[in-house]
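Heads up, one of the protein chains got dropped from this complex, but the rest are sitting where they should.
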Amino acid sequence: MATMQAVMKMAAAPGLTWVETAIPSIGPDDLLLKVRAVSVCGTDLHIRRWDTWATDRVHPPLIVGHEMCGEVVEVGAHVTTAKVGDFVSAESHIVCGVCDQCRTGNAHICRATRILGVDTDGVFAEYVRIPAANAWHNPPDMPWELATLLENFGNAVHTAMAVDIRGKCALVTGCGPVGLMAIAVARAVGARKIIATDISPYRLALAQRMGADLALDPRGDDVAAAVHDATQGLGADVLLEFSGAPAAISQGFRVLRDGGEVALLGIPDRAFEVDWSNALVFKAATIRGIVGRRLWQTWYQMRDLLSSGLVDLRPVVTHRFVLADFEQAMDTMQDGASGKVVMFPHGIPAASQSQYG
Amino acid sequence: MATMQAVMKMAAAPGLTWVETAIPSIGPDDLLLKVRAVSVCGTDLHIRRWDTWATDRVHPPLIVGHEMCGEVVEVGAHVTTAKVGDFVSAESHIVCGVCDQCRTGNAHICRATRILGVDTDGVFAEYVRIPAANAWHNPPDMPWELATLLENFGNAVHTAMAVDIRGKCALVTGCGPVGLMAIAVARAVGARKIIATDISPYRLALAQRMGADLALDPRGDDVAAAVHDATQGLGADVLLEFSGAPAAISQGFRVLRDGGEVALLGIPDRAFEVDWSNALVFKAATIRGIVGRRLWQTWYQMRDLLSSGLVDLRPVVTHRFVLADFEQAMDTMQDGASGKVVMFPHGIPAASQSQYG
Amino acid sequence: MATMQAVMKMAAAPGLTWVETAIPSIGPDDLLLKVRAVSVCGTDLHIRRWDTWATDRVHPPLIVGHEMCGEVVEVGAHVTTAKVGDFVSAESHIVCGVCDQCRTGNAHICRATRILGVDTDGVFAEYVRIPAANAWHNPPDMPWELATLLENFGNAVHTAMAVDIRGKCALVTGCGPVGLMAIAVARAVGARKIIATDISPYRLALAQRMGADLALDPRGDDVAAAVHDATQGLGADVLLEFSGAPAAISQGFRVLRDGGEVALLGIPDRAFEVDWSNALVFKAATIRGIVGRRLWQTWYQMRDLLSSGLVDLRPVVTHRFVLADFEQAMDTMQDGASGKVVMFPHGIPAASQSQYG
Partner (left out) sequence: MATMQAVMKMAAAPGLTWVETAIPSIGPDDLLLKVRAVSVCGTDLHIRRWDTWATDRVHPPLIVGHEMCGEVVEVGAHVTTAKVGDFVSAESHIVCGVCDQCRTGNAHICRATRILGVDTDGVFAEYVRIPAANAWHNPPDMPWELATLLENFGNAVHTAMAVDIRGKCALVTGCGPVGLMAIAVARAVGARKIIATDISPYRLALAQRMGADLALDPRGDDVAAAVHDATQGLGADVLLEFSGAPAAISQGFRVLRDGGEVALLGIPDRAFEVDWSNALVFKAATIRGIVGRRLWQTWYQMRDLLSSGLVDLRPVVTHRFVLADFEQAMDTMQDGASGKVVMFPHGIPAASQSQYG
């Protein structure tokens, strides 16, 4: 039996392990992918840390990771949509296809979603099995380190496209990778002013590089005054929330104009006090919770934004590692002085190192 | 100088006073109305009680009350849209007409709104002055006790029409007058199932009369199970929130299906803990805060729903008083065993007493 | 080899033939259905008549017909969503599932749609093979003659739900079966006034039974005056076009209010002169072409409208035949003095005859 290296949660306890394990066998509707690049998401850190959420959700042993791109090396017997050699990214949500949500254009909130690296073996490995229905075809020459971003970029596109930002002033709270990518999308689709907030100087610098007009640390900068100045006192038209921080959420709603639009992606890790009357009712805003990516509208939007050059994701990738160095990669992600951290199971391509290094 | 009787907040303290005061003089853009009927709103009770909100907002002396209908008895020099003898209801929000909100179809969230009976003299009086722009013309034969409801009915229509309820299952939390009227609207526009909740048995009975399929007291009835049964376990499609009660809000979001729609009118009287991640983000719902009435779309909708017979508001009016008995009327409103309480400054018409008594 | 009776287009010429042919064998993703009821659509008449459209599109030999319900009698090896004995209706559009339209929630306009009875063998037969993905599960006790209507009812629901008709005045041009069913939907979701037009007295009578306030023959009745009266001269808010008749289309746009909404389902059989400036540009309307049914939103809407009793389709079924009498059935459909004509391959159930006869 052929084997591969993989990053695995072995037991219900903190930590991850570098293991040798069997290359997965595939069913008739599956693909086997040789993993070319993977990237680290906050979810992976939760699972490594083994916090309350992870304890409740994850059942070891399990290969972790869900952002990836790779090459098709084996194709299931019933599959007609892919062939060996294709270069694909994975949609990490495996959906049932038969529930009411799936059948009404809302598969992103399928009632039976299973997520790669959370509910089933993930992608931090040399090979991975995915349903053929979860593969998105990329141009063969797309850099691996960008192709692995698509799953996460999809969160950014889904969020930024859920509001009408054309000619508007947007406040983006939280400049982790998704917030950073959303800034680029907001810029591309005609935001006239983008004010970004975060508490990491590293990420604030990246926010400006991605197109924010202002990048502010709410601990020292006067965000309300900045919004006031940018809007002649009228308030931000749009709030894109990626931080999950109660203080940022509260402030975001305070500086939003009445009748504004809000898209919420950031996940607070606990319940918190909300001034419901002023923040939600009297604000007369339209507020949307954002989950995953629309299948597959968001992927088409990504393709079009990237292939046209309207969005350039290269500045988001700040660190590259071989997969074996996953501990160091995840530490880098965790400490906040990073954009997106990419790992390569079969070696870092020369192009990545030189081109955007 | 001619005088009239009115209900006035005389000083910054609890209570209201029955006073004799001057009939208002009008400016060139105003109307003087002989008040035919007024109705009691929760806001009036806040002002009588003199709670924190009232303390911060209201500056005595002031005639209170904002829901009314009446007859035009004097017309300002510049007014071309009304004439003596017209029968009108008042939109209680006096808007500036020149701010960005007013100029972009969002006058209901005008940046300089003043409200009758809150920021300027109100309608619990024999006569009232309103800007001609705030008058809505009624059919001459419309019963007074229905015409005074329009301002409040507008809240219900605005809320229920802000979502797509056609063929859907709606949960209506809070069966005060606005919730009750919203039930009738939801029924009229094709809700297939309406589940209403309140803690007043009187109001739950009215909810059923207005068209609710189920009227439940969440303290004893299993609301989640009722929603489950009505939707084959899928959850409510729509939540219309009128209670302002944190427990009802939390429960409402819990039983809402992912991707559902929410309209929020109820005003919690304090901040409270919200499970933001599950209630708002992961729920992927579209949530709208509702303020006032759309000027004047909501009024046209009201006219059309009422004149066509699609909505019958008569069951909502449960108590009638002469204005001089305002204390008793407001007590009735306050104790929860009522629908809408209507008062008549110039006497209760015979028709009202017999027709719907 | 087992055989069955079927209605077949044998050659590229007018006419249809009653033939004995093999019961279809099924593939791993298919179902074999015992056909319980079928219904006649205009498309079937085109194919029988062998007009230009049919000549260009249809390749004999082919079993015709696409509206049906039936019982699952055999299940393909890969199918997990149906079992023998299930009672289903067929979605007649067989879609590819992999084109951009299918993958973005628009499978009703799939780039590779094949239609039962048009592009592949249809349902006017004792048995039919359909992809399991095309089956919609009905309650076991649903009357067959209503279950066969769903495909066509879906056109009506798709059209009527594509506009906002709540509290509005709608003009429905064309009272064939789809128009008739759309009237019932418009009524159910809160149209305040429905004005229907047709040139068949039989269908105008049915239109009133389905809920039209006025049913007019534009050759004798003054439709413009009727709309004027119903709307205080403002014009119809909504136009639902089912006739495909240039005169009806022109008149419909003329009596539509500026800024109204239009949904177009009727198919003119030739190009015609349009006063584009006044009908489309200056009218400032929002106009939607309607194709098929949204997969599967429309089917869920149908289920909810029917199971709740909001819509009652029984008056639409006016004639019943055994399938062998298909010529008579199609003649009945063609002459305009009918609603929906249903045929039963294995006999007319007693319930149908008595219950709604």
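For this structure, a couple of remarks:
Just so it is clear, A, B and C label the chains in written order, and each chain counts residues from 1 on its own.
Here is the rule we use: a residue touches a chain if its C-beta (ideal position, glycine included) is under 8 Å from a C-beta of that chain, and two chains touch if they have at least 3 such contacts.
Please read these numbers as outputs of a predicted model, since none were measured by experiment.
Summary of contacts with the chain left out: across C:V19, C:A205, C:A224 or C:I287, the touching residue is C:I287. Of the listed positions A:M161, A:I199, A:L256 or A:I348, the one in contact with the omitted chain in the full complex is A:M161. Of the listed positions C:D222, C:D258 or C:D335, the one in contact with the omitted chain in the full complex is C:D258. Residues touching the missing chain, restricted to chain A, are 161, 166-168, 188-190, 192-193, 301, 304-305, 307-308, 310 (touch as defined at the top). Residues of chain B in contact with the chain left out of this view: 78, 81, 98, 100, 103-105, 294-297, 300.
Touching the omitted chain from chain C are residues 100-101, 106, 108-109, 111, 234, 244, 246, 249, 258-259, 264-269, 271-277, 280-291.
Just so we're on the same page, only the chains that are shown with their structure count from here on.
With centres set at the average Cα position, the gap from chain B to chain C is 43 Å. In chain C, no residue touches two or more other chains.
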